[in-house]
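To keep things clear, I will list the structure first and then write my remarks on it.
Rather than the whole complex, this shows some of its chains in their spots.
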Amino acid sequence: MRRRARPRGDDLLGTYVPGTSPLHRCPLWLKALLVLGACLVVMTARDWRVSLGALALTAAAAAACGLGVRRWVRSLRPLLLLVILLTAYHLVANGPARAADVVLSLLAVVTLTRLLISTTPLPRLIDGLVLLCSPLRLAGVDPERIGLAVSLMIRSVPWLFGVLTSLRDAAAARTVRPHPVQLVTPAVIATVDYAHRTGEALAARGLE
Amino acid sequence: MEPPHRESLYCADVTVTVEGPRGPVTVLEGVDCEFTARRTAVVGLNGSGKSTLLRLFNGLVTPSSGVVRTGNVDPAAFPRHARSLVGFVFTDPASQILMPTPLEDIELSLRRGVRDRAERTEQAMAWLRRLGLEDRAHHSVFDLSGGERQLVALAAVLAVEPRVLVLDEPTTLLDLRNRLRLRQLLDGLPQQQLLSTHDLDLAASADHVAVVHEARLIDQGPPERMLHLYRHWCENGFPGETAA
Amino acid sequence: MTSPARETRSLTSFDLANIAVFAALTCVLALAPAIPVGAVGVPITLQTLAVFLTGMILGGWRGFLALLLYVVVGLLGVPVFAGFVGGPAVLAGPSAGYLLSFPFAAALVGALAHRSVRGERVRRRDGATSVAPERRGGLTVKLIGAGLAGLVLSHVVGTAGLMINAGLGLGAAVVTDLAFVPGDIVKVVVAALIAVAVHRAFPRMAGAVL
């Protein structure tokens, strides 16, 4: 309901950008393997040059796919504070090489996953996940339900990022000024209400 | 056009009681009805029980006593079956749209029925085209206007091709122009429709009108007479009340 | 409205929605800036607040599934762990123990918490669903107890993870872990206060009234 909430975290995990680039057309399993492999390399190789290389490659690929690099950079803004904290901490504790490695590999992993998410429509990702989970059928679990749960979860993240802001607006609108801490409980209550409405919508659409 | 198929939406002596903070609250009491008209409108004051009545038919609310039938199905016992017959549209479309973009949302509805992925996308686009929304297919639902969102919610429900449409105040958030557009769209649909509304123009377009008051279905009949009575009661007090 | 109360293990769409939303809540709290502490690089995060809240609100079974969903999605590569990390590589990292403990901690907290909520209602015997205002204090204390049980569980497993993955000795691992305890105790208390309010606003959350 809180639709006015234009959530800052809206684009944090990335959303699909329609296109026809090679990456858009590449089969999901291949893309996923490439991205996952690259992430593993970046995270296990404790070398900032590897991370920098991966980051540069990802940026180049994003540009080649017409994803608008500027929008990407903007969407990484919520990471800024974290990057500063991490840099400061590792500079002092472990020296510049380690600091560069930590920060660059963080950015590389985030952008790599965003590359996958931006070039694959969410339903395709879910299809892939459902396929991956299909052995679970043997254990009596319906993989379609897992897919549904994951897509609902991804849909809920931006809403949750907006909820505190919209509650602050709500309080401001009636000229009361609760302490931010006082808004935490209403925020969780609103979250449960949101979950209820989602549940009703699921039931009403026969998606059980 | 295919011959319109009608289901009977039937209640016999239905009472719904819920736990309130100071003991039980009766939300519906002794409701008897059988809605078979092509379009039935339910009108009544705030909190009279309209939404609760509508929710009975797809098992979102279960009766404390009495019998409910959607077609031949008991929705309390077989909610899935009832929900496959009945598509439910909420007042607030934002809480009904489950996916980030309209296309994905309609594909979600089609998942069960259409296994092939390309085919699914094709059909979802066809639904969006039918409602004039194809150029919004990949927009974030946050960026749609209220009217567009209501249409997407409706498309997602229509995509599962239910026999009956139940709509809870479908026009309240809409402007005059979108209200007219939605009316036209509903007029063109083959499905039987049951709706609750405070929009008396929309209610007047129904074939049958039921009035709910203080948890009871107090009267039903042809729209002209019922809406006249309802207006009169709103202004001069309902039966058994002194004037407001 | 009348969300069907559940006692069985089959998941309704309400359960599914709650699980998904609380998994998302865990993501959001994990992505709130994490404060790195200590040499091994396990940060102070709000994830444990999410674990306690999820358990206290959803109960054991749904709480378990919510956190399981969160951990699995993260392991599959979506960057939802502290510091925007994701992928199976975290299983080799120092915080693996904590992450793997989350679903079980939520299950433990949830099972204990929902027992208390239901017990609180049976005691009143007047059939009303909401937690009586005069008994709010008692319930808060019980929920704090449930939360502390989950805290112990996750810290024990977390410490084991530190020993295995970060190569710390028992003593060093315990010392590292202890740095998180004061913060986590505060989170338990906060979660309990919030959960009591939630159970008042959603009286049917903890299942049928007796």
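Letters A, B and C mark the chains in the order given here, with residues in each chain numbered from 1 onward.
The rule we apply is simple: contacts are C-beta pairs under 8 Å (C-beta built on N, C-alpha and C of every residue); 3 or more make two chains touch, one makes a residue touch a chain.
Quick caveat, the model's predicted, so the values are computed rather than measured.
> Report, per chain label, the number of copies making up the whole complex in this file.
Expressed as a formula in the displayed labels, the copy numbers read A x1, B x2, C x1.
Criterion: only the chains that are shown with their structure count from here on.
> Which two chains does the highest number of contacting C-beta pairs join?
A-C
> How far is the middle of subunit A from the middle of subunit B, if each middle is the mean of its Cα atoms, in Å?
35
> Where in subunit A do residues touch two or more of the other chains?
Within subunit A, the residues that touch at least two other chains are 148, 152, 154-155, 194, 198, 200, 202-203, 207-208.
> Show the residues in subunit B shared as contacts by 2 or more other chains, in ascending order.
Only 60 qualify.
> Quick one: which bits of subunit C touch subunit A in the complex? Just the residue numbers, please.
Touch list, subunit C to subunit A: 1, 3, 11-25, 27-28, 31, 33-36, 39, 53, 57, 69-70, 73, 76-80, 83-89, 92, 190, 193-194, 197-198, 201-202, 205.
> Across the complex, what residues on subunit A touch subunit C?
9, 12-13, 32, 35-36, 39-40, 43-44, 78-79, 81-82, 85-86, 89, 93, 106, 109-110, 113, 116, 129, 145, 148-150, 152-157, 159-161, 184-185, 188-189, 191-196, 198-200, 202-203, 207-208
> What part of subunit A is in contact with subunit B in the complex they form?
It is residues 1-3, 6-7, 10, 15-16, 18, 121-124, 127, 144, 148, 151-152, 154-155, 158, 194, 197-198, 200-208 of subunit A that touch subunit B.
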